[in-house]
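Of the protein chains in this complex, all but one are displayed in their positions.
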Amino acid sequence: MAKLYFGSDYQQAAHPDVMARLASQCTVPFPGYGTDEVCEAAKAKIRAACQAPADCAVYFLVGGTQTNATVIDALLKSYQGVLAAETGHIAVHEAGAIEFGGHKVLPLKNDWGKISAAQVRKACETYYGDDNRDHMVMPGMVYISQPTEYGTLYSLAELEALHEVCAAYHLPLYVDGARLAYALACRENDVTLPDLARLCDAFYIGGTKCGALFGEAVVFPNPDLVPHFFTIVKQHGALLAKGFLLGMQYDALFTDDLYLRVGQAGMRAADRLRAGLRKLGIREVIPSPTNQIFIRLENEAYKRLSEKAEMSFWSQESDGTTTLRLATCHLTTDEEIDALIELLSRETEHAAR
Amino acid sequence: MAKLYFGSDYQQAAHPDVMARLASQCTVPFPGYGTDEVCEAAKAKIRAACQAPADCAVYFLVGGTQTNATVIDALLKSYQGVLAAETGHIAVHEAGAIEFGGHKVLPLKNDWGKISAAQVRKACETYYGDDNRDHMVMPGMVYISQPTEYGTLYSLAELEALHEVCAAYHLPLYVDGARLAYALACRENDVTLPDLARLCDAFYIGGTKCGALFGEAVVFPNPDLVPHFFTIVKQHGALLAKGFLLGMQYDALFTDDLYLRVGQAGMRAADRLRAGLRKLGIREVIPSPTNQIFIRLENEAYKRLSEKAEMSFWSQESDGTTTLRLATCHLTTDEEIDALIELLSRETEHAAR
Amino acid sequence: MAKLYFGSDYQQAAHPDVMARLASQCTVPFPGYGTDEVCEAAKAKIRAACQAPADCAVYFLVGGTQTNATVIDALLKSYQGVLAAETGHIAVHEAGAIEFGGHKVLPLKNDWGKISAAQVRKACETYYGDDNRDHMVMPGMVYISQPTEYGTLYSLAELEALHEVCAAYHLPLYVDGARLAYALACRENDVTLPDLARLCDAFYIGGTKCGALFGEAVVFPNPDLVPHFFTIVKQHGALLAKGFLLGMQYDALFTDDLYLRVGQAGMRAADRLRAGLRKLGIREVIPSPTNQIFIRLENEAYKRLSEKAEMSFWSQESDGTTTLRLATCHLTTDEEIDALIELLSRETEHAAR
Partner (left out) sequence: MAKLYFGSDYQQAAHPDVMARLASQCTVPFPGYGTDEVCEAAKAKIRAACQAPADCAVYFLVGGTQTNATVIDALLKSYQGVLAAETGHIAVHEAGAIEFGGHKVLPLKNDWGKISAAQVRKACETYYGDDNRDHMVMPGMVYISQPTEYGTLYSLAELEALHEVCAAYHLPLYVDGARLAYALACRENDVTLPDLARLCDAFYIGGTKCGALFGEAVVFPNPDLVPHFFTIVKQHGALLAKGFLLGMQYDALFTDDLYLRVGQAGMRAADRLRAGLRKLGIREVIPSPTNQIFIRLENEAYKRLSEKAEMSFWSQESDGTTTLRLATCHLTTDEEIDALIELLSRETEHAAR
């Protein structure tokens, strides 16, 4: 049997429609650096999906870490840091890219990957109430991810509360939407693209994990927020010469609701996987409603299973178990899910003996 | 008539064979971050083409500025700068990406984009002979491009001389090969991939402008030169999650000599364009033997032509002319060249009246 | 009555002997940048006090934050961070100077300002045991302060344990000795300068808070640890043109045990203050044995007292009290202490009514 891949949602090239679009214009010439008409068309569609005005700024970058590092560096003053969950991607898994840009990540305790408006308010009150604050890094913006690194979701009420406290303290609110399609398609979700455009100062609509070959679309509802962002992107090595490739992909993703359908396909696969796990009595250990599913296996079982299925190591527990993550995506097939459940059932039987 | 595109060699998506390869594995799952077998296969082919030993390190990045910034930051100590032609891409057109990483570009006068071993030696002698050198940025490496930003080529003898002086002063020699395919295919060229692997400490084999959809392959003949380069790449936001996309492309480019054929196709187009210019009596103003061709037009002629053909603005001259660059690539067709020559002939007739 | 100053140990210019030394050579010319004989003499005395060999490197810088930022940037590779107590000066009160240099502070829980060898080992085990470590900031060194920001001390046993784990993981161990004189003079202390030179890879002997007008002496027992440190210091804007000023001061401080006597004077003052507090029944809220003394006052009492005595705000408590720090130094007089105790006694009487 071929190896199964549930390690992440970036393990296959692209949605076939996206690939077809790229292939169909393989030798058509375009102006460089995203100054082409395809990019313009894609941006218009994104604005429409966000119910954003015509001057809403949209930029296309290549990858997630790059996008976070570039946007955060662009939003912060030199003496400011970014408030984020201690588990946020920028705080843990970007190899210090934010610090490379000269900024501190100001970590907040996380609730399954989330932070609250109350925490942001407390951090600001503490900062502004500290007589030594001029010797400290000033909170300059807030970073959250939707869904989070734990698969959890901010509700609309939570996002509105964050928006409010951010506005009160003049902190731009930035949402990392690397897996946004799966959030949008999730039954539990009540935050729409227009909500994001209304409540955030910056967010990105993830492409790499959501149907595109690669690419992330950054949205600044207020186009004056970051002057010279093009040059900042270039300085960060994040400007794609063939910007039209990003335009083509987002044009495809925002045609006939493909972005939504990608999310729905990934969530359908997650539902099937969850049903299979329930039948086996395997408990989810993190309350994620999206396409990331966290379970725990005996270390030995994890090792055996790893030979047949790629999964994502999460943490080693002290009781001899390993916490791991299974991720579905829009291309995950029923057969793959059933094969994984079959492999897992052998492990649970094994454990039961 | 459709607009003609001679602005650069990144104006079309990819060589059809590269695109076909990507499309053929559109939904096949792979491990992430370049840890897959396709990348391994591609690296092996690159090593073979370079006649490099099995431990020669190869990394795949996405774009040129990103690659330069990452490699240079990895090679330099904090107190060192990079010697480069004042016209080098890193010195002019990367929006300060090297300085963003904390390093100074130490500019040397250029000879149509090139610097010489003698200049490097002089710069080192001046530095080491200056009593105030401990207050100055130490030369820490040498950056050259092959072909240069002016389309010119280093000869093997010139490269060997640079290698020698670099070795004498313990300066890593790094070659930016954004357009390397066109150099390799150029009649005047006598520097091969094995020469680069033998004489350089680092170089990259450009993909974006040479047949790939995107991508640059960095080669470190001595794998111990840059420990933890993977993490450095990640920190620079330059690590592609779907590393296998780069593996597929370089595997295709180094199968059946496609990389060489790409270069040859681009040079054939350049030859045809040069022949046409000669017939019109239009002089090349920079002695480039590769796929970048520099001519001068009356400002008015340049403006008129720009509406029908994208060209690259180079500089405004004081005599009312504009210097501009025409670039061919592997996808440039005879029809496009003939159409451009036709447009140019109208301008020369116009000028003759 | 004149205002009292117990806010910190940098509130008076210098020990009179240090000032006298500076004044005595006010117009004597010297070579610049610390290349003079006075600096050499001072370094020799520091080496002797540390029982360090003749090649032990000593550098003089101006201030503490500057010294931390420069040393840490010099010791870390670009992809590494510094392990430190979450309460460490570099983690809180240096306005992001470490991040400005491109590095992450990796925070560890603190035990009254201290971290343990076990915590460092755990952090390293977690890092090296994490399959995703190549996407994370690598622990590259350990920062501790002696005494800590809470006035507490590492015992020799604790320092030896830290040394051992640091050696095992190839982490340079760096000690911030901004207030080192008070540690050395403290009854509870069993860590000597020779111990520091034996167990640390870098440490600084604080001058600014310990008798000097200004200045910090960085010691690298292994002189090869940081090549080109002079240039790194310059690049950080930390190189004093008149380096001889630092040489004079450290020469004075390490003549006739002045550095030790400075510490003893500060500790005698602290003892007297502690005795006074005990008499008043005012409890110390942090177990500091050195010249930093932490107490808690009703907010109103704190406010009243602040008008007559400068103290250091520490934190606002939820029960309506303020935690504050009182610092003595080598110049604190018995009269000042008695006056402060008198002021405090009025507050405790006030509270008792």
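A, B and C are the chain letters, set down in written order, and residue numbers restart from 1 in every chain.
Here is the rule we go by: contacts are C-beta pairs under 8 Å (C-beta built on N, C-alpha and C of every residue); 3 or more make two chains touch, one makes a residue touch a chain.
Here the structure is a predicted model, which means the values were calculated and not measured.
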item: Partners of the unshown chain among those that are drawn; value: A, B, C
item: Contact residue for the chain not shown (choose from B:Tyr5, B:Tyr33 or B:Tyr79); value: B:Tyr79
item: Among A:Arg121, A:His135, A:Arg198 or A:Arg261, the residue in touch with the chain that has been omitted; value: A:His135
item: Absent chain, residues of chain C that touch it; value: 3, 5, 7-8, 10-14, 16, 19-20, 22-23, 25-32, 62-70, 94-97, 100-101, 208-209, 213-214, 231-232, 234-242, 244-245, 310, 331
item: Residues of chain B (touch criterion as defined above) contacting the omitted chain; value: 78-79, 81, 92-96, 99-100, 102-105, 107, 129-132, 134-137, 313, 316
item: Footprint left on chain A by the chain that the document does not show; value: 73-74, 77-79, 102, 134-136, 138, 227-228, 230-232, 234-235
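To be clear about the criterion, only the chains that are shown with their structure count from here on.
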item: Geometric centre distance via CA averages, chain C-chain A, whole Å; value: 42
item: Touching two or more other chains - residue numbers and ranges from chain A; value: 94-96, 100
